[in-house]
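Take a look at the structure below.
Heads up, one of the protein chains got dropped from this complex, but the rest are sitting where they should.
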């Protein structure tokens, strides 16, 4: 789907997508920390697709289950009980990732 | 002001405040990482008081200026240009903290 | 799903879930009023799962259809037309609850 | 300031303001309950002016301090720690109202 | 579904729906501009149903693909990367509208 978006000749949209990719590169903060930041930002803004994406990226960066739950706990306390349905889907997605790679 | 809130005998409010404190303790993720998570969550939810609070906590936890700007960049890209006025106040607050401790 | 979340040994998450349950207990405000507060908060924050949950709780607490629509009207006016798709699903959920118990 | 807004001949804006007033009238739910709904909606959406307005309206409708704190607790748990700075200002506003009328 | 909502005798809800319709009528700003405003507001508030509705209305008002992508770019930059999953669904909906009418 991103391809369909990017094949349209809109420079602002294309540059935004490039910038989004650049954001999570290793730097003063490492990739793992940045992906955790993206995950918690997605949790408190309550975007399921974004949460799943960052969970997968975090896993690839070596985040373990205890670390995931601590990140979840920050998102839950900052964002409140309105985050709970998204947390349920986040844990379900994480479980399926772990099962698939077991 | 927290004292005025907590002196009222409401157990849910009191427990929430205790839980909020517990959330950022060292654990599977260290204090520094958790405070960065709190900072970016506050940025994308655009709460100036929360941003200032977590900037101060992050600084105490050893976050340096390059790391702050990378955390800011995640908040800016995830949250969009609507975050910019809060980013201005965040950088201003950080500058004043650094000046005060120089 | 809550069980899968709670079986992980994260005290902040567990305490948050316990606090969430405690929040709606009868007190200075009765259960019915508190569930209505939870319902309107969920409407303006636009979380379908939370809305359905509080509609079911409100119904168990004796909220009738006229009262539901007045609560909906507060959520709609405070939250704006962006609430309308959630209101549609809320009324659909309420209709199905009423049909199931008829 | 509302007068300056309403003296401009825009029918949608005028009707919205009239509808906003109508929303909180006694009906199937009484004024007090509706004002509490408006208060908690304002808390989770984090609008200080709206919170102060509904606190004043709730007080006129007979909401007492214990009831206020239970409404605050619902807003805090649903909306999360990001609500805390607004809760501080809410309690401060309530304290000043109570002092003024003592 | 709107019919089910409107057949209930709640005057605030009915008036809100009427006001919502009135909002987008030709006036000092034309229908096309107003529908674009509704579209970008829906994008930054991230409501898929509202986005699809305004895309269809914009198309009927003559918005072309380049104009859509410029409106999307404003929504994306103001609202941030959290808008991306909604943008994907928006472009997919627009593609299907265009295919259906080809």
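Think of it as A, B, C, D and E in the order they're written, each chain with its own count starting at 1.
Rule of thumb we're sticking to: a contact is a pair of C-beta atoms (placed from the backbone, for glycine too) under 8 Å apart; a residue touches a chain by one contact, two chains touch by 3 or more.
All figures in this text were calculated on a predicted structure; none of them were measured in a lab.
Engineer: Mind giving the shown chains that are in contact with the missing chain?
Structural biologist: A, B, C, D, E
Engineer: Looking at B:5, B:19, B:51 or B:77, which makes contact with the chain not pictured?
Structural biologist: Only one of B:5, B:19, B:51 or B:77 touches the chain omitted from view, namely B:77.
Engineer: Can you list, in ascending order, the chain B residues touching the missing chain?
Structural biologist: Within chain B, the residues that touch the unshown chain are 46, 65-66, 69-70, 72-73, 76-77, 81-82, 84-85, 87-88, 91-92, 95.
Engineer: Since one chain isn't shown, list which residues of chain D touch it in the complete complex.
Structural biologist: Residues touching the hidden chain, for chain D, are 1-2, 4-5, 8, 10, 12-13, 16-17, 20, 23, 41-42, 45, 47, 49-50.
Engineer: Can you list where chain A touches the absent chain?
Structural biologist: 11-12, 15-16, 19, 22-23
One rule holds in what follows: only the chains that are shown with their structure count from here on.
Engineer: When you check each chain against chain C and chain D, which touch both of them?
Structural biologist: A, B, E
Engineer: Moving only to chains each one touches, count the minimum steps from chain C until you reach chain E.
Structural biologist: Each step joins two touching chains, and the minimum needed here is 1.
Engineer: Determine how many degrees of rotation, between 0 and 180 and to the nearest 5, align the Cα atoms of chain A with the equivalent atoms in chain D.
Structural biologist: Rounded to the nearest 5 degrees, it is 180.
Engineer: Is the contact between copies chain A and chain B built from the same residues on both sides or from different ones, judged by whether over half of the numbers are shared?
Structural biologist: Chain A and chain B contact each other through largely matching residue numbers.
Engineer: When the contacting C-beta pairs are counted for B-E and for A-C, which pair yields the higher total?
Structural biologist: A-C
Engineer: Can you work out the whole-Å distance between the CA centroids of chain D and chain E?
Structural biologist: Taking the average C-alpha coordinate of chain D and of chain E, the gap between them is 30 Å.
Engineer: Quick one: which residues in chain C touch 2 or more of the other chains?
Structural biologist: Chain C, residues with two or more chain partners: 12, 16, 19-20, 23, 41-42, 45, 50, 66, 69-70, 73, 77.
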